[in-house]
Every structure is written in structure tokens, then in C-alpha cells.
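This is the structure I want to talk about, given as C-alpha cells.
A single protein chain has been omitted from the complex, and every remaining protein chain is retained in its original position.
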Amino acid sequence: MGELAAFIILACVTLIPAVVVVTSGNIVRSALSLIPTFLGVTGLYILLHAEFVAGIQILIYAGAITVLILFVIMLTAGGTGTRIRQVNEQVPLGAMAAVWLGFLILLVIFRTRWPYTATPAPQYNVASIGTAFLTDYVLIFEVTSLVLLVSLIGAIIVARREE
Amino acid sequence: MHVGLTHYLVVSTILFCIGLYGVLTRRNAVAILMGIELMLNASNINLVAFNRYLAPGAVGGQTFALVIITLAACEAAVGLALVMAAYRSLETIHVDEINVMKW
Amino acid sequence: MSGILSLIIFLPLLGGLIILFIPKSADRVMKQIALVASIVSLLLSLVLAAQFSRGGGMQFEERYSWIPSIGVNYYLAVDGLSLPLIVLTAVLSVLSVIYSWRIDVRLKEYLFLFLLLETGMLGVFAALDFFLFYVFWEITLVPMYFLIGIWGGPRREYAAIKFFLFTLVGSLAMLLAILIMYFNAEPHTFSMLELIRQQPLADTPLLAALAFWGFFLSFAIKVPMWPFHTWLPDAHVEAPTAASVILAGVLLKMGTYGFLRISLPMLPETFKAYAFFIAVLALLGIVYGALVAMAQTDLKKLVAYSSVNHMGYVMLGTAAAAGAVGDPSKAAAAATALNGAVFEMIAHGVITGALFFVVGVIYDYRAHTRGVDEFGGLGAKLPVYTGITTIAMLASLGLPGLMGFVAEFLVFLGSFGVFPYLTAVAVTGVIFTAAMFLWTIQRIFLGAPNPRWATLPDMDAREKLTLVPLAVLMIVFGLFPKPLLDVINAAMTSLVTALR
Amino acid sequence: MNPADLWSIVPELWLTGLAIFLLLVDLFTARKTVVGVVAVIGLLLSIIPTGVLLGQDPRTILAGTYAVDGFAVFFKILTVIATALVTLAAMDWLPGRTQYEGEFYALLVFTAVALILMAASTDIILLALSVEFVSLTSYVLAGYLKGNVKSNEAGVKYFLFGATASAVMLFGFSILYGLTGTTNLYEIARRVSDAPLQALSLSVALMLTGFGFKISMVPFHQWTPDVYEGAPTPVAAYLSVASKAAGFAALVRLLMVVVDPRQLNWVPLLAILAAVSMTLGNLLALPQRNIKRMLAYSSISHAGFLLIGVVAFRGDFGTPGLLIYLLGYTFTQLGAFFVAALIGRQLGTDDIPDYAGLSRRAPVSALLMAVFMLSLTGLPPTSVFVGKFYVLAGAIDNGLLWLAIVGVVNSIISLYYYAGVIRAMYIMPAPSTVPLEEPAALQVALGIAGLGTLIIGLYPQPIIDLARSAVLLLRI
Partner (left out) sequence: MLQYAWVIPVLPFIGFWWIIFAGRRAPGQGAYVAIGAMLGAALLSVAAFIEVLRGARYDASVVWATVLNRPIEVGYQVDPLTSVMLLVVTVVGSLIFIYSIGYMQGDLRYPRFFAYMSLFASSMLLLVLGNNFLTLYAGWELVGLCSYLLIGFWFERPAAARASMKAFVTTRVGDLFMFLGILLIFLQLGTLNFNEIFSGVETGRLAGGLLTLAAVLVFGGAVGKSAQVPLHVWLPDAMEGPTPVSALIHAATMVAAGVYLVARAYPLFFGTPGHEALTVVAYIGGITAIMAATIGVVQDDIKRVMAYSTISQLGYMMMGLGVLGFTAGVFHLMTHAFFKALLFLAAGSVIHAMHTNDIKQMGGLAKIMPITYVTMVIGALALAGIPPFAGFWSKDEILLEAYHYDQVLYALGAAGAFLTAFYIFRMIIYTFTGSLRSHPAHPHESPRVMTVPLVILAFFSTVIGLAGAPWWDNPFHHFVRFEGAEGAAFDFEFALRSTAIAGLGVLSALVVYHWRLVSAASLRRAFGPLYIAVVHKYYWDELYQYAVIRPVVWAARRLRTFDVYVVDGAVNAIGVVFVWFSRLYRVFDLYVVDGVVNLVAWTAKTMGGVLRYGQTGRPQNYLLIIALGVIALVVVGVIR
């Protein structure tokens, strides 16, 4: 029962700020609302016994990405005014599309009999993930590092001011 | 009532659609990026939940989620860099004004 | 003698490639190379004709594997149907090069494209592998597009793209038909002879009909049959003279050649089913072409429409032969019609080629107008020109003793046995044609001399060199068609025998 | 991990090393052309280890995450060729437009690595990762000219579309994972056979978005013209060829390996999308005056054509046809873009009417451009003709005659705008007869593209053999 309560709370913590993110007229408020959302998701991970993922989530999302976004908002003077219209003219259409897609996906999810394997909650640890990364997923690991490197270079090239 | 896979899937779906709505309706490029981040988070919830409920013996889903988190960071970095560059020459980050080319 | 066909086909291209590397200033050298390339090709084709054994079926075969994984071969050979067309192509190409001697705008490109075109045309007539055939078929499109587009008249862009689009529609339809044939053959093959032997679509009428209409669209546009003919007047009018000659003299024959080489032997039953319909279209072409030609005031358009008329005869003969498929009692009529059709192809090539040269002579270098009504009384000033024009026009209207008559006579003789009523109506086309050409002669050459043209010179030596050979051909084969007809007949006999 | 596996990824390692080496070289030289030359040499050298893989038995390595098969090798070769050519073209196009010329080559090589990974991934994590890798470098490359408004716009737009599409795709991947509980493609293939159909459909549909975006398939095509127009011309060329090819590679691998059409019949859907892509792309290309936009729309149309090859997977024609088409299209499309780059460089314009008189001013380039245009139309004897021939044959072989007819009709429509370029170059009067300078590297790239176009057209047998073996080896 406690699990359900925790889940509902976490879901609300995730979803309600998410709505704010996409609807708020103030871009800074949107960006700040990302943080509870990410934290909510982190909670869900913990609920799912994925502590390592949860940790990374906090580090990267709540930490790095949100800060980065706020930085850019400040740099581009996006946070100065709330008078600027933040949404475009296709709100009804966009809402409709989102609702329809959600409806369809939910429909499928409910109709599908997922191949449950009713096992007790496994205990994942950082070690098993680390092992996976260095054995089965070694290529993925290496490529990920390459992606990080290249993104870094790319971002620097693009963001640097042309002399 | 027990918390099951479907619960997580519902949350992730809703989160995905909220993100999508943001992507479709926000004028600010950074705000669109936020929507995309929400969508990516939805995928991650899915992956972790599936991993937990359907393939508890392996860590494929979690690994995938970790990769996606990394990718999200990269995307944010590159994307925001591009937005910055565009802002310098176009002096706007509203995508419907970034519109020199059409047809 | 193996390799001679390849040599004939690719010598012009070789010449063209050499020309590409010659400095722009050496235009005389370029012309000479073009001339030599085409003349050698002609001579070799004459050697081919001399060595050709009548009734020997496919000869001078060359067969090399090209794309073995799908069974595409480089497969060339000639029979009595293709040999005359190859020689005709070579002859007209040489004459066109001679005629084009005075071209000075972008000469290098002109000659290259011209020789490329020659290679394509020769290849179409010699290829016996569908893939190869298609490749050559398409190769002819591009140079012609450029020739019309660059060296053409005022509306050349429109005419060129129209030509290109029309014929591309056709050739892609053909591509689909070829693929249908290919996949229904067992084993899959692109060899035309093998497909003729297999008759892969004999048991699937629907597919056969699809393939047939695919081929039909392609060939009918090329011929051109009514109502696909509207590209022709535009293309002809705008094209430079030599291109008009090649277009009318050879390119149109590719369509009828396709009907005879592909549609008829590969899909005989299907062709038979639609033979009457096609004969009606041919008939429309005959009558319509002549009537529309009569209304023209532009000499080139007039000749162009007369081509529609004449190709109608070819198609009438072909359709008649198709209508006689499977009926041994009509085999003789079918053979007659086919002989006539093929002879008409050659005759039309020679005659209409000459007519376009004739138009060019007056338009390109003399009057700079093609308005039939603007002339008058030229007969007194330009006797040689008048004489040759008259011979060509008389040959075109089917005067006995000239080439056109033999062809029309045989076509009518044969098709009357299959479609008597249609043929009876078609014969009226002869009158229309006669009236049209005579009226043209009257307006251009007869009547009081128009003072505006008082200083026009008669044909010079080079122009005579281009036109006299054609006139001689018209008369010689008009009087003694047998040598040519024997070659054709051998092929047509085996065709008709196969269809029976 | 088997150490022998490392020998199988020598090309990838070599290229990664090359890219890093380029970054280093860039630090120590002021003449950026040197970097380009090194890049080209390095790329060409990578053909050697790739060729060694050619004869090897198909297998997966590194715990089943990576395929070493003919299919992968084919795309390695294609990618390397395309990258080398684009690098050559960029060496003449870039100078003076950006200060980060050396990094440009490095990024190109990184992209090549990513594309190669994408074509060879047999694990959905790696697949997603490499798709993103490609995207990330592509965004940067598209927005590379920071002073250029159009390039900025192209970068931002490409990023927004790409990120959205991949977010959707990743959601699809997550569902696929949920259905099977594994990330390995071959494992998925085994387990998916009794997966619930609707969920599978959902995941395929969502994944299709990502790949559809990469190959610019309708309705995920609309970024194409804006990005191609705005991006640096060599990048546009690269995107239209290599990125598209890798997208197809991944799509084919996914569909072929995972989704059995007997279980989930994706054939009609993709056939319709192919038809719509061809038609829409063509119709939109008709009124274009900007050569890059025109090529962009036409690339949508070609994506439709290529989809025929995906759809017509039964028999010996469709899938090999796709590969042949891709390779032929690579040469031709690159060539066309290179000419556009040349003109853009020399005349500062991308408008087709400004090509007037090119046949006099730059005869070789004009001739090659004419060949490319005719090839794109699908006239023999050119490379795209062979490709079209193959995919049309495949369509007919698979009983999709209607699709073949749509393809044919679209070829005809396409002639109209391709011929428009030829018309401008050859028929329209030249405003000036001053000869254009035709820079060396670009000229070499152009020549190779032209030769490739013609040689494949004239003697396609080796390519066909390669493509067939690639396809045979696909299903390990």
C-alpha cells in the first residue's frame, strides 16, 4: 500500500511540474519546473530498484542539464520578459495530437498482455551494471564515450564566438 | 492494490505526451528542448520499468536508460550551442522567427 | 567477321569522343573526324549487307556476358529486318554530317551529340537483349534533346522538353513491360529470341495485355501513332535540319521496329486481340496526318504531318499482320503487309529524310522562312532544287517508279486481305497526300516568280551531295525493289511462319 | 570478449584514430588543406582493412552487439567513399567560410564512424546510440557556418526535428525492449514471434519515425529542404547520401531481422509511404529554383524509390536493388551537390537560372552535371538507372506492379525539373562567357563521382555481386 502511495506521489511530482514546464508563460519558471519532474522520475527509479540510474539521473538531469538550460535562457535574454508570447498558434492542434497519441499508446498498453515474470524485486547493484558495461556492452560503453567527446568538440565549435 | 508495470507505463506515456505537447506548442527553442527532455525521460521510465518487471535478471534496460541519459546531455549541449549560435546572428530564439528559408 | 557489328555501332561514338579532345579552334578537323567516323561506319555496314546471307536468320552474332547475375548479355545480331535499318541509319548519318558542314555554333558539342545519337540508333537496331536494347533506346533520347534544345528554332526549349517527356513516358512503360516479360520467363531472361521462343505470357492474358500496352505506349509514341503524335510537329519544326532528318528518318522507325521485333512476335495473341483497334488508330493517322498537313503553312510542319501519315501506313501493315495471326489462310496477306510495312520504313526514311534536307536547304541558308505561301515561282529560279524536291514529294505521295509506291502498294495489298474496309478508307489517304504535296509544289515552285526571291542561288555542290544519293535511292528501289525486298522478305517470312 | 573481435573492427578503430589524429594535426598546422589531405588518405587506407572483411563469414562480435557481415561491409565502403569525396569537395569549398576547417574534417570522419556503427549495430542500444551519434555530428555540421544565417537556421531546425524524432524513436525502442526483454536484435527476433501484435505495431511505428526522419521519408521529410539549403553544401551532400544510406541500412536490418512480415505485415504501409514520398517529393521539386532545395526534394523522391527496394524484399532484386541504388545514388547525388558547391563558390548563387551558359563557362562541370541529372532521372547507362531498374524489377517480382507504375510516372515527372538544370546550363544564353575556375580538389571529387556514375551504369556486375553477397549475409 505504501508502495502505491509512494508511486502516486512520485507520479504527481513528476507530471504536475511537467505540465508547468510546457505551459508556463515564464520560461524561467518552466526551466525550474524541470527539477521536480526529474526528481520525481528519480524517485520512480528508486521505486524500481534502479538506484544507480537514479543517481545518474540526479547528477546529469537535475544537475547538469537544467543548469545548462538556465544558463542559455539567461544568455539569450529569454528570461527577461514574460510578455513575449511563449506558445505558437497551433496549441489546440498540438494538444489534440498529444492527447490522441497518448490515448493510442495507452490503449495499446492496456490491451497488451505483457510477459510478466513475477519475480521478487531483484537487487541491482552498481557492480552488475559496471560489469555489463565492460563485458557485454563494452562497445556501447566505448562509443558512448566517443559520443561525449565529439559532442563536446561540436558544442565548443558551434558555441564559440567567431572572431 | 499493487504497483505494477502498467502504472509506470501510464506515467511514462503521459509524460511523453506532455513533452510532445511542449515540443509542438512552444516558440522558444529552449522550451522545445525541455519538451524533448521530458520525452526522453518517459522512455527511460519505460526502460527501467520493463527491466524491473520483465527482465529482472539482466541490466539491459538500465544500461539503455543510462545511455539515453548521456545522450540527452549531449543533445542538450549541442542543441543549446546551436541555439546560441543562431541567437547571435538572428537575435531570436523563437523558432517561428528562425524562418529565412521556406518552400 | 565477328565484331563488325560492334565496330559499326561504336565507331561513331569513338569519333565523338576523339572530337571532345580536339581544341575548339580546329573545327575543320572535328568535322573531318566526324565524317570519317560516320563514313567508315557506313562502309562497314555495306560490307555487312554484302556478306549478309538472305534467309539466314540472325547473323553476325556477338554475344558476351554483361551482367551475368541477371542474365543480361551484350548480344548483337542482324536479320533482314534490322539490316536495312542499320544501313539506312548509316547513310542518313553520313549525309547529315555532310549537310551540317556549315554549323558553326558550338560545333564540338554538335558533332559529339550527333555521333552519340548515331551509336544509339545503330545499337537499337542491332541489340537482341532487352536490357541492351533499352540502354540504346534511351541513349538516343538525350542527344536528340540537346540537338533540338541548343540548335533548334525559336521555340526549341518547349519542343525539346516535349520530345523528351513524351518519349520518356514511352520508354519507361516499355521498361515495365520488359520486366513483366522477364519475370514470367522461365528461366528469367532478357534475350529477345529466347522470349519469343518461350512465349512466357501466353497463358496469362491479363499480364500479356499489360505488357502489350506497355510496349504499345512506348512504340506508339515513338512512331508516332495518332493520338500520340503531337510531339512530332513541334520537335520537327524546331529541330535543326540534320536532326529533323535523323528524327524522321530513323528515330520514328525505332517505334515500328519495336512493334515488329517485339510486340508482334512476343505477344502475338494479344496483338491480334487489339489489332483492329490499332489499325483504326493507324487509319486515323493516315487520314488525319494528310489533312492536317494540308492546312499547314509551315513547310517543316507539313512534312512532319506527312510523316504521321506515312507511319500510319507502316502501322496499318503491322496491325494487319497481327490481325492475321493464327490464320494460315491469311499468312500470305500478312507477309505482304509486313513486307510493305518494312519497306515503307526504309522508304519513309529515305524520302522524308530528303524532304527535310530540302526544307533545310531553302530555310537554313537561303530564304530563312518556311512559309509555304511566301514562296512562288521558285521553279524558274532554282531548277535543280525544284527537280529534287519534286521527286521527293512525288515519291512521298506514292508515285509508281519511286520508293514510296512500292511500300504503299504492298501495305495495301496485304492489309486489304485482313481489314478490307479499313484499307479501303486508308487508300483515300493517298489522294489527300497527293493533293497536299501538289498544292505545296504549286505554291512554292509554280506561279509567277516572286521578286523577293529573285537572287536565290540554286543548290551548291555539298547540298547536291546530300540530296542526290537519296533521290537515286528513291528511283532505284522504286524501280527494282527486289534486292531490298528479298532481304526483308526473308525475315518477314520467318516471322509469319512463326506466327502461324 | 574475444581479442580476435578487435581485428574485425579495425576499420572503425582506424577511422576513430584518424579522426582524433586529425584533431591533433589541426593543432599543429596552419595550412588546413593538409588536414583534408590526411583525412582523404586515411579514409582511403581504411578501405584495406574493410576489404579484408569482405570474404569473411558473417558473425556478430563483442557479445552480439556488432555485426561483421557483407551488409555492414557494403555500408562501410559506401560511407568511406562518400566521406572521402565530401572531404575532397570541402577542401575547396570551406576555406574562407569558417575558422574551424580542420575540425570539420575530423567531424566528418567521426560521422563516418557513426554511420558505420549504425549500419552494423545488432543491439538496439548501440543502434540508438549510433543514430544519435550521427545526429549529433550532423547537427553540428549543418550549423557549422556560424556567421551564416541560413546555416544557423539549418542547424537549429535540424536539431529540433532530429531530437524530436529520436525521442519518439527511443520511446519505440523502449517498447520493443519491453516486448522481448532483451536488447540484442537477433535475440529480439527470436522472442518477438509471440509478442502481442498491437504493441509491436506501436513500437515499429514509433521507430519508423526515427528512421523515416533519417531517410527523409514522407511525412517525416519536411526538414530536408531547409536543412539542405542552409547547411554548407558539402554537408548537405553528405547528409543526403551517407546519412540516408545509413538510415536505410538500419531500417533494413531492423525490419529484416526483427519484424517478420508474416507476423506484422508492414509491406503495404511502406509501399504506400514509398509511393507518397516519390510523388510528393517530385511535385514539390517541380517549382524549385534553388538547386539545393531542388536536390533536397528530389532526395525525398529518391527515398521513396529506395523504399521500393525495402518493400520488395522477396526475391533477388529488391534488397540488392536498394543497395545498388544507394551506391549509385551516392555518386550521382554527391556529384550534383559538388557542382552546386562549385557554382556556389564561384558565382555565389544557388539559383538554377544563374546556371545559364555554364556549358561555355565550365564545360567539364556542366557535362558532368548533365550526366548527374540524367542519372537522377534514371536514364541508362548511369548508376541510378541500374538502381531504379533493380528496384522496379523487385517491385514487379513482388507483385507490386502498381508501385512500379507509380515509380515510373515519378521518373517522368522528375525529368521535368532535372532537365530544367540542363536547360539552364546548355540552352539558356550565357550572361557572360568568362570561364569559371574549376578548383582542383573539387574537380577530382567531381570526376570520381562522374566516373562512378558511368562505370556503375556501364558495368554494374561487380556492384551487383557485392550487393547480393551483402544481402545474402544479412540474415546470419
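Here the chain labels run A, B, C and D in written order, and each chain numbers its own residues starting at 1.
Throughout what follows, contacts are C-beta pairs under 8 Å (C-beta built on N, C-alpha and C of every residue); 3 or more make two chains touch, one makes a residue touch a chain.
Here the structure is a predicted model, which is why all the values come from computation and not from measurement.
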In the full complex, displayed partners of the excluded chain: A, B, C, D
Of D:P11, D:G102 or D:P225, the residue in touch with the unshown chain: D:P225
Hidden partner chain, touching residue among C:L48, C:L81, C:L410 or C:M459: C:L410
Hidden partner chain, touching residue among D:L286, D:L347, D:V444 or D:L472: D:L286
Residue touching the undisplayed chain, where the options are D:T33, D:Q56, D:Q99 or D:S201: D:S201
Sole contact to the chain not displayed, among C:N73, C:N339 or C:S396: C:N339
Hidden partner interface residues of chain C, rising order: 162, 165-166, 227, 229-230, 288, 290-297, 331-333, 335-336, 339, 373, 377, 379-380, 387, 394, 399-401, 405-406, 409-410, 412-414, 416-417, 420, 423-424, 427-428, 430-432, 434-436, 438-439, 442, 445-449, 481-482, 485-486, 489, 492-493, 496
Residues of chain A (touch criterion as defined above) contacting the omitted chain: 88, 90, 93-94, 97-98, 100-101, 104-105, 107-108
For chain D, residues in touch with the removed chain: 156-157, 160-161, 164-165, 168, 198, 201-202, 204-206, 208-209, 212-213, 218-220, 222-223, 225-226, 264, 269, 280, 282-287, 413, 416
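Methods note: only the chains that are shown with their structure count from here on.
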Steps needed, at fewest, to go from chain B to chain C via touching chains: 2
Most central chain, Cα average position: D
Interchain centroid distance [CA atoms averaged], chain A/chain D, Å: 31
Junction residues of chain A, two or more chains touched: 105, 109, 114-115, 137, 140, 144, 147, 151, 154-155, 158
Multi-partner residues of chain C (each touching 2 or more other chains): none
Topology of the chain contact graph, where touching chains are joined (line, ring, star, complete, other): other
Pairwise chain contacts under the document criterion: A-B, A-D, B-D, C-D
Residues of chain B that touch chain D when the two form their complex: 16, 19, 23, 29, 32-33, 36, 39-40, 42-44, 46-47, 49-51, 54-55, 58, 60-61, 63-64, 67-68, 71, 74-75, 78-79, 81-83, 85-86, 88-90, 95, 98-103
Touching residues on chain D, where the partner in the complex is chain A: 1, 9, 16, 23, 62-66, 99-100, 103, 106-107, 110, 113, 117, 123, 125-126, 129-130, 132-133, 136-137, 139-140, 143-144, 146-147, 155, 178-179, 181, 195-196, 198-199, 201-202
Of chain B, residues touching chain A in the complex: 1-3, 5-11, 13-22, 24-28, 30-31, 33-35, 37-38, 41, 44-45, 48-49, 51-60, 62-63, 65-67, 69-78, 80-85, 87-88, 93-94, 96
